[in-house]
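Before I ask anything, let me first share the structure, which is written out below as structure tokens.
One chain of protein is taken out of this complex; the other chains stay put.
Each chain gets a letter, A, B and C, in the order it is written, and its residues are counted from 1.
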Amino acid sequence: MTMSFEPCEKYTNSALRAGDVDPYPQRLVGEFLGAVVSNDWVNKEYKLIVLAVHARALEAYAGQFFHLLCPSPDGAEVWMRRPMSIYRIDKKAGHLEFLYKAEGRGTRGMAMLRAGDEFNIAGPLGKGFTLQPGWKHIVVLGRGVGLATLAPLSQLAADNGVGVTAILSARNPDVVMSKALFESYGARTITVLDTDKTSEVSNVEKILEGLIAEKKADAFFTCGSSRLLALMQRLGKKHNIPGQVAMEQIMVCGFGACYVCMRTFEIDGVKTLKRVCRDGPVFNMQEAVGW
Amino acid sequence: MTMSFEPCEKYTNSALRAGDVDPYPQRLVGEFLGAVVSNDWVNKEYKLIVLAVHARALEAYAGQFFHLLCPSPDGAEVWMRRPMSIYRIDKKAGHLEFLYKAEGRGTRGMAMLRAGDEFNIAGPLGKGFTLQPGWKHIVVLGRGVGLATLAPLSQLAADNGVGVTAILSARNPDVVMSKALFESYGARTITVLDTDKTSEVSNVEKILEGLIAEKKADAFFTCGSSRLLALMQRLGKKHNIPGQVAMEQIMVCGFGACYVCMRTFEIDGVKTLKRVCRDGPVFNMQEAVGW
Amino acid sequence: MVDLSVKIGDITLQNPITPASGAFSWEYNDVIDLNRLGGLVAKTICREPRLGNPTPRMAETEAGIIQSIGLPGKGIEYFVDHIVPEYAKFTPPLIVSVNSDNIADFAALAEELSIPDVDVIEANISCPTRNQTGGNFAMHEDYTRDCIKAIRAKTNKPLWVKLSPNAGDIVSIAKAAEDAGADCLVIANTFLSLKIRTDNFRPALGNKFGGLVSPALKPIVLRMVYQCAKAVKIPIIGIGGVTKAEDVVEYMLAGASAVGIGYAGFRNPTALITIIDDLEAWCNERGIKKVSELIGAVKDDDMELDPLVAASHGV
Partner (left out) sequence: MVDLSVKIGDITLQNPITPASGAFSWEYNDVIDLNRLGGLVAKTICREPRLGNPTPRMAETEAGIIQSIGLPGKGIEYFVDHIVPEYAKFTPPLIVSVNSDNIADFAALAEELSIPDVDVIEANISCPTRNQTGGNFAMHEDYTRDCIKAIRAKTNKPLWVKLSPNAGDIVSIAKAAEDAGADCLVIANTFLSLKIRTDNFRPALGNKFGGLVSPALKPIVLRMVYQCAKAVKIPIIGIGGVTKAEDVVEYMLAGASAVGIGYAGFRNPTALITIIDDLEAWCNERGIKKVSELIGAVKDDDMELDPLVAASHGV
């Protein structure tokens, strides 16, 4: 045996770049190296990253997520992936987009990515939103980063000929998000704000009751706020409107193996835990206990 | 007590940038943030980095070293500093230079630094070369990276009106280093190579004997090769020529506290260990046991 | 071409790369071809359905994560009826990890799991957030011996025993497990740890304590594998901080016959396959014919004892 010192790089991986041949084409989920196309501020807190990815990464749908291996903002490693909802899929351009809040170490590292950099993402993961055949018009109610998760619903609905009213809740006008994206797919948007108190539950309730009265509420969708979830659950029960909620929880594997990402659900009066990553992240709204 | 989440950056430090006021001016050694001026390849294996540094970092002399906190080449941290000899001090420009081989993780990280980047260096450390008053002409014999350590001797000698003959040993003509720097300070250089066998001990011995005969060898200086050290030790003993050798050893603290950087020395027939970082890195040539 | 197969007693693994229990499930077939792995290792199963620990169950630390899952699961019946069949769809041997806080129940569980589709019983006697008499028997030589003896009496399946890195004298515990009839030692589980948040002064995990998982710990576990390999005759599987092919080589040199991998598969879901490919390439580049040649091949018999001599060599 002769040997010389040739260390492998740490954490080598067989992630796919755009155009690579997939050695295991029957897989449902891939590890990809996306090329950053742009990574710009949307407002003071949120950035939109656009990645050119392998075609297989585009086989995703609204409500699913990817698990992102964020670069370090400070020289020390970022040890765990960060889950992010798909914000937009542009199959023609081969682009995948994420809208995110740059806050902790991982997302701050992500915010430093520049055009041309590579970014390791795994996905698509989880069960996303579903539309029932009979639905004609749905109501989407989101707040903060929850809007990033709900936005692709507008695309899904448009593709299925379903109308959308999106109620966008935000602290102030500067951080209202996704309005343009919703509208580009024909959704009607209503913005409610903390600054003028229109975001208060009583006012949102009025808006929802109005939509129900107008028969524009075949289903409810929400993400991002326990308060708004509780409101939709109450009205949904009252008017017998089905609903879906996208949940968040700290994750490790993203595949359903580790049981880190548990949230509580109540089904027929019995409380149980489910995995956000695999049983969700989109769940039956009436079963969720808190967001 | 009210509190909010504001983590400090990891490894904060009070390293000095050029122009900063030193809060502890009586210190001998500083931690500095140098600004990279350039970082270019000198040949296929070696790079020269030029740093704009705080004035206090310029209070160094030939044979001393700095301890460099190298950035990562691969996303995982580089945990220990790397010791590097001072290659050149340009007090006028406020520049400090290091000549280095980009090989392991730390030096490969260092090789990625670009103009404008900051680089954390601690020093100057250790005891460097000394010139005795009576010396008129010295002989410098180095190989490989040892030449980086010996090169500033030419500047020191020139400042003290001492003549220098520098014998530069290298594998092949492409990796001969520091010839121009030696010559710019008036040193005579002799290049010996593996490729034409001029670097063989017997030939170098002939050259040294010639210089001794010419009375151009008041003192010997070496670094970088056990073989060449042994040769100079033998001739030095034979002709009663004093000598100095610069040593290397893996280091942790650089300050003399940890006793990691030990090398063996023999003094009056008794073998003992000394710390390269503080008792050296320059030692009495006759006392060194191997390089 | 190198032969990557290794033998663990009567079981042959096609290569020395296995997932670590709790960090893996058949659901990973979504992203990698499970038929390429050395073995399939199921999440530790207990008799009754368990919810596990309060959330949060994971927190990032300086260099790694602490986690405290609490052995959730749907109980042994569901496991045998629904989970074993999922694994049975794949070819590598199935290793089933078991835990109980009661030795008689532990042995009974092993017996009930000794069914055709199960190839190996792995006794997880080292869950760090359980106590010494509550299922974390691996903190103590006598508990280990008693527990493994009881299990051995109830099953003819190969019996692997997962030890704890929190034990002070792992060599005695390894020997006790061997004496009691273990066929292989799995070294090791996670390091009992704590993180306190400085924003709200609370423990970061819902369960307070958790197990630290980090590539940084590899040198500690490697030392344990090395020490145990010198003390026992049964094979060892090294688990802790494997992220690349060289780490597999390092564990094998220290005396391990195979490795288990958790963290690296979280970080890069395709990591296990890459490590198999890299290990093969590493061996081929060096003309190594059988990867099993590496087991215990560390060169440690001629080490320099005199510091004066050692320090006169170059760097």
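By our rule, contacts are C-beta pairs under 8 Å (C-beta built on N, C-alpha and C of every residue); 3 or more make two chains touch, one makes a residue touch a chain.
A quick note: this is a predicted structure, and the numbers were derived from the prediction, not measured.
Student: For a quick check of understanding: of B:Ala35, B:Ala52 or B:Met80, which residue touches the chain that isn't displayed?
Tutor: In the complete complex, the chain left out is touched by residue B:Met80.
Student: Touching the left-out chain: which of C:Ala23, C:Leu222 or C:Ile295?
Tutor: If we include the chain that is not displayed, C:Leu222 is the one touching it.
Student: Please identify which residue in C:Val161, C:Ile275 or C:Ala311 touches the non-displayed chain.
Tutor: Reading the full complex, the residue touching the unseen chain is C:Ala311.
Student: Of C:Cys46, C:Ala167 or C:Ile276, which sits in contact with the chain we cannot see?
Tutor: C:Ala167
Student: Applying the definition given at the start, please give the residues of chain B touching the unseen chain.
Tutor: That gives, for chain B, the contact residues 1-3, 6-15, 24, 27-31, 69, 76-81, 105, 120, 122, 249-260, 262-263, 272-273, 278.
Student: Mind pulling the chain A residues that touch the left-out chain?
Tutor: 3-5, 7, 10, 77, 226, 248-250, 262-264, 271-273, 289-291
Student: Footprint of the hidden chain on chain C, which residues?
Tutor: Residues 51-56, 61-64, 66, 70, 139, 166-169, 191-196, 198, 200-203, 206, 208-210, 212, 214-220, 222-223, 226, 241, 243, 246, 249-250, 253-254, 297-300, 303-311, 313, 315 of chain C touch the chain that is not shown.
Assume only the chains that are shown with their structure count from here on.
Student: Rounded to the nearest whole Å, what is the centre-to-centre distance of chain B and chain C, using the mean of the C-alpha atoms as each centre?
Tutor: For chain B versus chain C, the centre distance works out to 46 Å.
Student: Measuring centre to centre with CA averages, how many angstrom lie between chain A and chain C?
Tutor: The separation of the two C-alpha centroids amounts to 34 Å.
Student: Hey, how far is the Cα centre of chain A from the one of chain B, in Å?
Tutor: About 55 Å, centre to centre.
Student: Going by the touch rule set out above, which residues of chain A reach two or more other chains?
Tutor: In chain A, the residues touching two or more other chains are 9-11, 76-77.
Student: Quick one: which residues in chain C touch 2 or more of the other chains?
Tutor: Residues 62.
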